[in-house]
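Removed from the display is one protein chain of the complex; every other protein chain stays in position.
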Amino acid sequence: MTALLTASDLTRSFRAGRKRMFRPAPRFNAVDGVDIEVARGETLAIVGESGCGKSTLGTLLLGLAEPSAGRVLFDGQPVRGRGGDAWRRMRRRIQVIFQDTNGSLDPRLPIFAQVREPLDIHRIGARAERDARTRAILGAVGLGPHLWQHVPGELSGGQQQRVVIARAAILEPEMIVCDEPVSALDVSIQAQVLRLLRQLQRDMGLTMVFISHDLAVVRHVADRVAVMYLGRIVETGSAERVFQAPQHPYTQALLAAVPVPDPARRTARVLATGEPPSPMNPPPGCRFHPRCPHAVPRCRSEVPALRPIAGRETACHVAGALDAEITRIAAE
Amino acid sequence: MAPVLAAQGLSVAISTRDGRTVTPVRNISLALDAGETLAIVGESGCGKTMTCLALSGLLPRRAQVTATSLTLAGEDLATLDRRRAREVRRQRLAVVFQDATNGLNPVKSVGWQVAEAVRLRAGGSRAAASAEAQRLIGRVGLPDPARIMRAYPHQLSGGMNQRAMIALAVAGNPDVLVADEATTALDVTVQAQILTLIAELQREVGMGVVFVTHDLGIVAQIADRVAVMYAGRIVESGPVGEIFAAPRHPYTAGLIASLPRIDRRERDLSVIEGQVPPIDAMPDGCAFAPRCQRAADDCRRTSPPLARLGGVHAACLHPLREMA
Amino acid sequence: MTIAAAPAPSRPLTHRLGLGGLRRVPAVVLIAFAVLALALVVTLFAQFMMPYDYDAMNLRARLTPPLPWEGSNPAHPLGTDKLGRDVLSRLLIATQTSIALALLGTIIGAVLGTVLGFLAAHFRGIVDEVISALVDFQAAMPYFIIALAVLAFMGNSIVVFLFLMAIYGWEKYARITRGLVLSAREEGYARAQHALGAGPLRTYGIHILPNIVSPLIVQLTVNFPDTILFETSLSFLGLGVRPPLTSLGQMLGDGRDYLVTAWWLAVVPGLTIFLVTLAMSIVGDFLRTHLDPSLQD
Partner (left out) sequence: MSVRFVIVKLLRAILTIWLVVTFVFFVLRLSGDPVAQLLPDDVDKQTVQFYRELWGLDQPVGVQYLRYIEALLQGDLGISFRNNLDAFQLVMERVPKTALLGGTALLFALGFGIPLGIYAALHRDTAIDRAIMSVAVFGFSLPNFFLGIMLILIFSLQLRWLPSSGSGTWWHLLMPAVTLGTGFGAQIARYARSAMIDVTNRAYMRTAEAKGAGQTRKLYVHALPNAAIPIVTITGMKIGELLGWAVVTETVFAWPGIGRLLTSAVAMRDLAVVQCIMLILAVTMVSANFIVDLAYGWLDPRVRAQRQGER
């Protein structure tokens, strides 16, 4: 399996607070030294709570923002192509579905024109052909002709999300980055949209990066997951392994906290105390240590690197030992 | 034992600015025992928030609330005048909303706001209220209560503000706590902490909790009984175990089946097609009929009443059979 | 509180253009529109409407009162002034001057402000800092009084006057444009356009500009009465429009000296100014609630 998208040592820093006289403004890393590979045709999910940097990572992978350090290669080429032409070519290959559907659509333009617009921008085909392709994709996402001349404000949230999906898919990109594509939707509508995304992926052979805070949705869609905490990846591996037996204490806390829709299994537990600290002022060492039930002195000073444990990579000083401990106890 | 909060035939009608009237809640009945947790679950626009505001007496005046009876701690609010009803609610019922950071007054300190709640519900001197407020702030798990007392909402995180809101709500030991999407805006690890906190306080104080949410996972984890709402009506209600194990209403069943699950991976979710009809264009008959695969002609004519079916109540002419 | 946000039913085209509910326009607003239409007609065609040359003197018919009053003359329905000039003719020309000046000033100011707002939002950095500082400065100084001093010393120049009127109020457009463009860029459809590969010209021209037009038009209607008052006040003080030209403020300032003997010389132009600004305010309020509910004060 070859990687379609490779990101290495990706960092993006922002100014924290206001500039002071004679002093540079303090900075913090919203994304801090992240390595990621996405293989052709797979779905990689990036999960984490608010402020973990997952959306910032998304814009870096898309090439919509310049990383402060590190680089992103798409099919061997820099994702932020030099010059307008290279940039535009790259836009045809990577597309995005943003979190705020309503905001990412022009409130004034009928949806038909908005879905056709990418073809206009990239000057693909003649007018008639563009219209034909637009009709086809609108049909494929389940928006009937009676809606085509409506403006976004007249559609429901689910319908707006379909418009955004159609607009991203019409260029037939190789990869789509979805940033919280269903988090604003009701359960029944969410299921419809998830099904649509899955269909598109199958039909078009899409590679997907799926950014979400909803672990149940991620479990449903992802082949692989990367769990982020305060700008860093703390655990990454196949979805099956990570969800079955999480190794990092944060992943464990996260999974344990998700309420399971089954009254026979009241398992929701609190494994992490407190709340995530501000990303502007992260704790030293392992960033999770103040909330971690397994923290040892070493966690306070030494940043753990990702290392292979139990068939996935985990950035934790104690994870392997815990695992070994459990294995030892189980063996006895 | 008489329920601590019970509503019979509760409806809410709102006249819109252009002179029409919409009814976001239509003829629903609920009962909550002391110490019990009742979850009202449904998608946006189903009327669950309206129900919660109607129970709490917080709807604006242009909304008309009607009910055959609405009893809170033994008093029928439907027969009392507005002032007296507010008095009873103030003593007996507390509310927690979704957005705690905006729900707290930005120009007053957290301690002042909790103390105000103590004084309004339980009376007493300023000093006593302040001391009680500090105790409550400590009780809901906020670190360094003396400092939090002086802090303003913008200085605290969303989770901390939600804790402060809970402190404010449980001041004076109310009989009923109404929580409207109280954890929706929070991260999942913080949500788990808040849910645990509410359960603890519920045990300590012995209050009944009405938990309004769209999240079936939370319902399964905390509720004793469930009421599922669709398009302003309760379509199914009953003990949580039976509802999840053997839903009788096709909507409930569809909702549960369309939920991605954390505990197992499903290749494909089953999907309820279509969307909720707009509130000013409700179809005749069963509101779910246009989306329902079991719908027959009679569903489009008559609106099914809530009827007893085994352990649960369901409003459906063609309910699902008991599953094994 | 959320009053069930049902999906909007499909609406006719007028609604989509933001002109929803135009059929239910209140009578007051209709009257206000009529007043403005009349003012516009006067502005365009005053020369053809006036019964006399506005400067023609008739010393034998000085200070004739307007029609219903005793001693009036039907040939001069609004009376005559101290030099026997026809007040109606003067009023028409004065209205033309005042409205044309205010319109020109408002439009120049709006264009200037909008362009600067766009520049600030597009380039950010030092351009933004400078333009924002100018906006703050403009808002922090007593502009009317400075304009007064400049006019007094620069003398009787209609160009200087127009320039001062254009500068008056530009910062409001700049502030609005900058804010709207920034929000569209940061989290809105402009970001989506960028991701699709669209260039900035396309994004601004096709998407952002049409979307900020209606708040700008609302601001225009809110600003226009202010600009009229700016012009008339300065002319009233004898500093804006000066003879032989005339404007409503100048007429009123002249008439003030004859309050005891010829009240109509002040009341007629004063009432006209009042009617125009009132009509514009009413129309502005109406447009604000119907074109752009998000733009509340």
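Brief remarks follow.
For reference, chains read A, B and C in written order, and residue numbers begin at 1 within each chain.
Criterion: a contact is a pair of C-beta atoms (placed from the backbone, for glycine too) under 8 Å apart; a residue touches a chain by one contact, two chains touch by 3 or more.
Quick caveat, the model's predicted, so the values are computed rather than measured.
Touching the missing chain, out of B:N27, B:S56, B:T71 or B:T213, is residue B:S56.
Checked against the full complex, the one of C:G117, C:G188 or C:G270 touching the unshown chain is C:G270. One of C:M49, C:L63 or C:L237 touches the chain omitted from the figure, and that residue is C:L237.
Here the missing chain is touched by one residue of C:P66, C:G79, C:G109 or C:P225, and it is C:P225. By the touch rule set out above, chain C reaches the unshown chain at residues 1, 137, 139-146, 148-150, 152-155, 225, 229, 232-233, 236-237, 239, 249, 252-253, 256, 259-260, 263, 266-267, 270-271, 273-274, 277-278, 280-282, 285, 296-297. In the full complex, chain B touches the omitted chain through residues 56, 58, 86-87, 89-91, 94-95, 97, 99, 102-109, 113, 116-117, 120-121, 152, 154-155, 165, 168.
One rule holds in what follows: only the chains that are shown with their structure count from here on.
Of all chains, the one whose CA centroid is most distant from that of chain A is C. The chain pair with more C-beta contacts between its two chains, of A-C and A-B, is A-B. Note on chain placement: the centre of chain B and the centre of chain C lie 52 Å apart, centres being C-alpha means. Mean C-alpha position of chain A lies 50 Å from that of chain C. Annotation: 32 Å between the Cα-based centres of chain A and chain B. Shared contact sites, meaning residues of chain B that touch two or more other chains, fall at 44, 275. Taken residue by residue, chain A touches two or more other chains at 156, whereas all remaining positions touch fewer.
Looking at the complex, you find that chain B touches chain A at residues 43-44, 157, 159-160, 187-193, 195-196, 214-223, 240-241, 244-245, 254-256, 258-263, 265-266, 268-273, 275.
Remark: chain A residues 62, 64, 84, 87-88, 90-92, 95-96, 98, 100, 103-109, 117-118, 121-122, 146, 150-151, 153-156, 159, 164, 167, 171 touch chain C in the complex. Per the touch definition, chain A reaches chain B in the complex via residues 49-50, 156, 158, 186-192, 194-195, 198, 213-217, 219-221, 239-240, 243, 253-266, 268-273, 275-276.
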